[in-house]
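Removed from the display is one protein chain of the complex; every other protein chain stays in position.
Coming up: subunit A.
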Amino acid sequence: MATITASQAASARAGRKPVRRDGSSVRLVSYLQATPLVLILGGFLLLPILMIGVVSFWDYDFAAMYPDLVTFNYTETLGSWVTWKTYLNTLKFAFLVWAITLFFGFWVAYFLAFHVRSAAMQMVLFLVCTVPFLTSNIIRMISWIPVLGRNGLINSALMEAGIVNEPVEWLLYSDFAVVLAMVHLYTLFMVTPIFNTLMRIDRTLLEAARDAGASSWQTLLNVVIPLAKPGMAIGTIFVVTLVMADFSTVQVMSGGQSASVALMMKNQMSLLQYPAAAANAVVLLALVLLMVAGILRIVDIRKEL
């Protein structure tokens, strides 16, 4: 009996993790390990946000800002119907771009994941998807102009073919152009996470569905899409936050005829109304965080991370 207890104690000792000898030094090491991340996140994320929050309560005139605790930056922003219209417009863009990128992104990811058989081909096609990202955002946006313009590729083709007599005006410098450019810019952000979730779906699940008599559509609706939801949610977060914060695409592609919240902030800043822009930024941040929280409530993305 004694030998058994002794050997049990020995095995228990062997199985235990190294004994903590000095509590304070261990704690110091873990703080040291966390320091780089704290510095980066603190310096480049928390501090700037804090500053924006503080500045949003400051007073200002045409030349300078005065440290203060006033709320009229918020009341002015939220009390103006222009602000509300701009927010609605931004939300409209976000919704349209989200819906279109989700549709295309899902099908591209679906094709890559289920119809391309070899892993090498999958990789090649996936890299092809990223090719547009080898050029700058601005260049890609601007290159739409010769395509969509009054005398652009599409209009001249339509005119030559005799389909229209006058150039189609809404192709460029319109909401259509804004949405088109944004879809072009952001679809990959939808493709990647959805592709990732689709690749993780156990292929025998599709066979099991087929065995149970599901048609391709039924399998898609009942198995593939529910299992792709986390990827869709992550893609949605990417696209929505990017669109909500966009100002250059809206400015260039609408030709200044459409507005977004970020563009409004940019204009305020060019008029040196920093506190007003800061208040706007805080409101936008709150709105986007609410949207992300909403998405996370609907879909559990922890499985993906």
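Convention: contacts are C-beta pairs under 8 Å (C-beta built on N, C-alpha and C of every residue); 3 or more make two chains touch, one makes a residue touch a chain; residues count from 1.
Here, contacts and distances are computed from a predicted model.
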item	value
Protein name (UniProt record) of the chain left out of view, among "Ring-1,2-phenylacetyl-CoA epoxidase subunit PaaA", "Spermidine/putrescine transport system ATP-binding protein", "Cytochrome c-type biogenesis protein CcsB" or "Tryptophan synthase beta chain"	"Spermidine/putrescine transport system ATP-binding protein"
Option touching the unshown chain, where A:178, A:209 or A:301 are the choices	A:209
Absent-chain contact - pick from A:43, A:146 or A:226	A:226
For subunit A, residues in touch with the removed chain	202, 204-205, 207-215, 218, 222-223, 226-227
